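Before I ask anything, let me first share the structure, which is written out below as structure tokens.
Note that this complex is displayed minus one protein chain, with the remaining chains in position.
We just call them A, B and C in the order they show up, numbering each chain from 1.
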Amino acid sequence: MTDNQLRDEVRAWLADNWNPEERAGFLAKVVEARWAAPRWPVEWFGRGLDDTQARIIEREFAAVGAPGTAQDRTNLWANTVLAKGTEALKHQLVGRLLRNEVGMCLLYSEPGAGSDLAGIRTRADRSGDGWVVNGQKVWTSSAATADYGMLIARTDWDVPKHRGISFFFLPMKQPGVEVRPLRQITNEAHFNEVFITDAAVPPDNLLGREGEGWSVLQTALAYERSVMGEAARGPRSGAKEAGGAAPMVALAREAGVLADPLIRQDLARVTALRQLNALNTARAKADLGQGTSSSLMSLGKLAMSRILHEEARLRTAMLGAGSLLEGPDHPRAEDANFLSLNAYFTSIGGGTDQIQRNIIGERVLGLPKEPEVDRDVAFREVRGG
Amino acid sequence: MTDNQLRDEVRAWLADNWNPEERAGFLAKVVEARWAAPRWPVEWFGRGLDDTQARIIEREFAAVGAPGTAQDRTNLWANTVLAKGTEALKHQLVGRLLRNEVGMCLLYSEPGAGSDLAGIRTRADRSGDGWVVNGQKVWTSSAATADYGMLIARTDWDVPKHRGISFFFLPMKQPGVEVRPLRQITNEAHFNEVFITDAAVPPDNLLGREGEGWSVLQTALAYERSVMGEAARGPRSGAKEAGGAAPMVALAREAGVLADPLIRQDLARVTALRQLNALNTARAKADLGQGTSSSLMSLGKLAMSRILHEEARLRTAMLGAGSLLEGPDHPRAEDANFLSLNAYFTSIGGGTDQIQRNIIGERVLGLPKEPEVDRDVAFREVRGG
Amino acid sequence: MASLSPEERTALRDGFARLLADRCTEKDVRRTMETASGYDPALWGQIAAMGVTGLLVDEAHGGAGAGPLELEAVMEAAGAALLGSPLLSSAVLAATLLAAAGDEAAKARLLPGIADGSLIATLALTGDAGTWTPEGMAVTAAPAGNGWTLDGHASFVTDGQTADRVLVAANGPGGLALFEVEREASGLDTAALPTFDHTLRMARLTFDKVAAQKLDATGPAWDAVQAALNMGLVALAGEQAGGARRVLEMTVDYAKSRIQFGRPIGSFQAIKHMAADLLLESESATSAARNAARALAENAPDAKAAIALAAFACADAYATTTATAIQMHGGIAFTWDHPAHLYLRRARAGAQLFGNSNHYRERYLQALEAQA
Partner (left out) sequence: MASLSPEERTALRDGFARLLADRCTEKDVRRTMETASGYDPALWGQIAAMGVTGLLVDEAHGGAGAGPLELEAVMEAAGAALLGSPLLSSAVLAATLLAAAGDEAAKARLLPGIADGSLIATLALTGDAGTWTPEGMAVTAAPAGNGWTLDGHASFVTDGQTADRVLVAANGPGGLALFEVEREASGLDTAALPTFDHTLRMARLTFDKVAAQKLDATGPAWDAVQAALNMGLVALAGEQAGGARRVLEMTVDYAKSRIQFGRPIGSFQAIKHMAADLLLESESATSAARNAARALAENAPDAKAAIALAAFACADAYATTTATAIQMHGGIAFTWDHPAHLYLRRARAGAQLFGNSNHYRERYLQALEAQA
């Protein structure tokens, strides 16, 4: 099929099927029509298209504002199952995941395993054909409504830490899984702690082989990081994302400090940080063509962390004493204060700035790693705390 | 002897012997009168006084501007010999060192051993009753005129790095010692490289025992650090040390930028850094009574590094385009540029800022050390480069 | 002003610190910050019994007759413990204003209660602009019969909702003057302001022909306000220095015990070097706060510079320390239940409470220019 034929086909289909006023059921139609994951093979809801043609479809969907395509790039869950799941799990879940019928959450981090994710101590022990899981996870969003959690757990304690981990789809709706909301520094609760006590994992829900969970995780993490990058949030007051220069300049004007030479320098400096990051991202994309690099994402994430902290600081400086307040009656203070705290979501979450600098130093610049005291040591011998 | 009697005695002696117009021979008189090192024992030019009485002497000398006392606190060379030298070396040198009749230099750092001073590869091998030395040293001031160098060299390659080092007084005036000036970043040459080829060390010139050089060095280094701290230099143009606020404020006024609100903030910020460091130092001294702590010195050195870099930056900012120039016709530019470069003397020399932060973290805050890959390894197995 | 000896000062600070260690734990702080008044009356009674509320009040009015050095010392302990109380409003700002204004009747009327903690007073000095300068005031005074009435508003009034008396700076026919207003006065509307620092209480007061008693000040009213603000800045600086030190201690302890990659995170240079830099910050804050107290106590020629220096150095050090501490803790400090954010909120509040760091840098430079 030529590009033009494809474009005509998708346009015609959208004209027949897409109505922004009537979204229910549309996703199922997209999947049925094989638009959801056009790069995937025909036997798995796809069309086996190359990237160029898949992008044509994406552009047409975007042009009319229709959702549902590009899931072969963006649907973390479906991609992971398709790549690493058992045949049974694929049949059970891939279609439903594309149709967004399955609630999912991530069960990676633990109180004792943050930066050192491979240091997890949640255990999965063989039980019959399946496994029984015990442990505690944290920073899990959507856990209360999830049907499954993508879980890493330790199945072998006698090998070094990366080698004893396995990757599971843990059914969440069972008695051994207790979800407790985690109140954040911002006084919101977007995340949960998950306490797992003798929870069962069926035989078909292992992804990859036992002990290969770390490599499955790497595939999945690349997606999580990209989600993270987009998740940096704007002001709480509901104003639009603090994107370009305009919002900060406008805020300075409203606060009556746009003539202050100190604020002016600060405005220029902080605005420049955001613009430079956008230019870096655009250049990286152009240089890489269609691919993406998680290393360059680390650079962007590090930059974004600084941008968010600096913007919050500048907002505070512009408000002066006004920033002492909070609450709906003081929306600008609410924004400045919320953003000051929420900036840590980016500078800590998804790998701290310090971990990002390690990644950039090692993977982008090729600097040598530090000596690892827990390397080549059976995990049960490794110091925890 | 009461404090008053002592005060009277030193006053009388100074009245009889000190004439600022006629300094030649004065030092010898000070030594002979046992004022040079009053805390030292009587058999070594001293009076066995306690610190309080020694300070009385120091104050009287200071009051008339006479030099030569307090050497029991400040004469690195004499203290080191007295504490660790052989009887023969002490008899040979202590008196001459107090009379400043011996040129001295430090032979510690090597091109391959900077931050990692214990990684030295200059070797001292037994030869008859003494040693023969081969290697290269760097960052040696006064090497060309020195009679002796305080040298650390490796005498044992089969033990871990700190344990195979010995500490020597190397006679500098011998054919195997070649001194080459080292041109610094500032285009001056205050330092030298010293190339040592089959140079001889006599038997009496070992300080401490063979293999104990690292601990002798620690004694000596405490002095070097304090010298370093005072050595942070002022403007090259010969203006007085850029101490308090006044010089920077005056410079801003002269440069016509004192009304610039950006410069004003910068001036306040940078001036504050210097004042805060002075307050910290005063507080540390008061807390510690008469003693000094090399850990707090590390904090002061780290602070001074920042102060010097920041002051140089501010000077540059105040001059604007004027800072493009150099040379005697442009003294302010010369200062700003010289100080910008010379700030590295403090941020790198005598232990980089990064090493100081390790020291502060570990010795002051009690944070654990990093894993050391060269610990417990025979030095000949350790990676060099 | 009678000064305590360094030993007595240390004993006072240590005794106060012990009281707070016992009665102002993190749990107490969290409980108290959810209350309307923002302070624990029982603890307040103990603080008063210890003599801290009367520290700055002269002995003739039931106080200890101490000064900035003693104040700074106790505020370090208060800052470390995140004490929420009207100490700053009443025992520091109001007590100093009354002493400086010199109205003997007002002193006799108010200082004994301030000293023994039974009366809480505060100052109303600024309008919605929050500038703490003469231009920022938004209350006007007019004579009415034998007394005066006040109109306008005052904002950012610390403990405004709980204070029994409010001392108000207002512009009248004769220029700026100081007035005493009772909490129950008719026409006075007190609206609590929601604060980002939950351990802080602030109110916005609206005056509609509120009856007020004019203080018979012996000098210009603004001089008394300045004296109060200077004392408040020393107190705040001490609080910030003490808070910064405590946060650093907490963080270092965590870095020693938290294991990742098989070793304590404090063994990694990234964490270790941040800690070293923070030590410099918190030591500098401590030096600056104590130096300001010394200079104010001595009424030294460098007092203006020393207070301005402490104002920005301590505020900035506290802000840096609390912000970096969260980063060093990682995820755990992103939770509500971890105390790190409570300190950050306090640091952010202090950085704006009487004007920001830029303002005090400018004042510091002006003082240096005057000295040079």
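Keep in mind that, in the parts below, a residue touches a chain if its C-beta (ideal position, glycine included) is under 8 Å from a C-beta of that chain, and two chains touch if they have at least 3 such contacts.
All figures in this text were calculated on a predicted structure; none of them were measured in a lab.
Judged over the whole assembly, touch between the missing chain and the shown ones holds for A, B, C. In the complete assembly, the contact with the undisplayed chain comes from A:Leu267, out of A:Ala37, A:Leu182, A:Leu267 or A:Val382.
Only one residue from B:Gln53, B:Thr122, B:Gln275 or B:Ser347 touches the chain missing from this view: B:Ser347. In the complete complex, the residue from B:Gly46, B:Gly85, B:Gly119 or B:Gly135 that touches the missing chain is B:Gly119.
Residues of chain A that touch the chain left out of the display are 245-246, 249-250, 258, 264-265, 267-269, 271-272, 275-277, 279-280, 282-283, 299, 302-303, 354, 356-358, 360-362, 364-371. Interface residues of chain B with the unshown chain, by the touch rule above, are 109, 111-116, 119, 138-139, 182-185, 187, 262, 309, 316-317, 320-327, 329-330, 333, 337, 340-341, 344-345, 347-349, 352-354, 357, 370, 372-374, 377, 382-385.
Residue positions on chain C in contact with the hidden chain: 268-270, 273, in rising order.
Here, only the chains that are shown with their structure count from here on.
At the far end from chain B, in terms of centres built from Cα atoms, lies A.
Put simply, the C-alpha centre of chain A and that of chain B have 53 angstrom between them. For the pair chain B and chain C, the distance between mean C-alpha positions equals 44 Å. With touch defined as above, residues shared between interfaces to two or more other chains in chain C number as follows: 263-264, 268, 271, 358. Those residues of chain B in touch with two or more other chains are numbered 265, 370-371.
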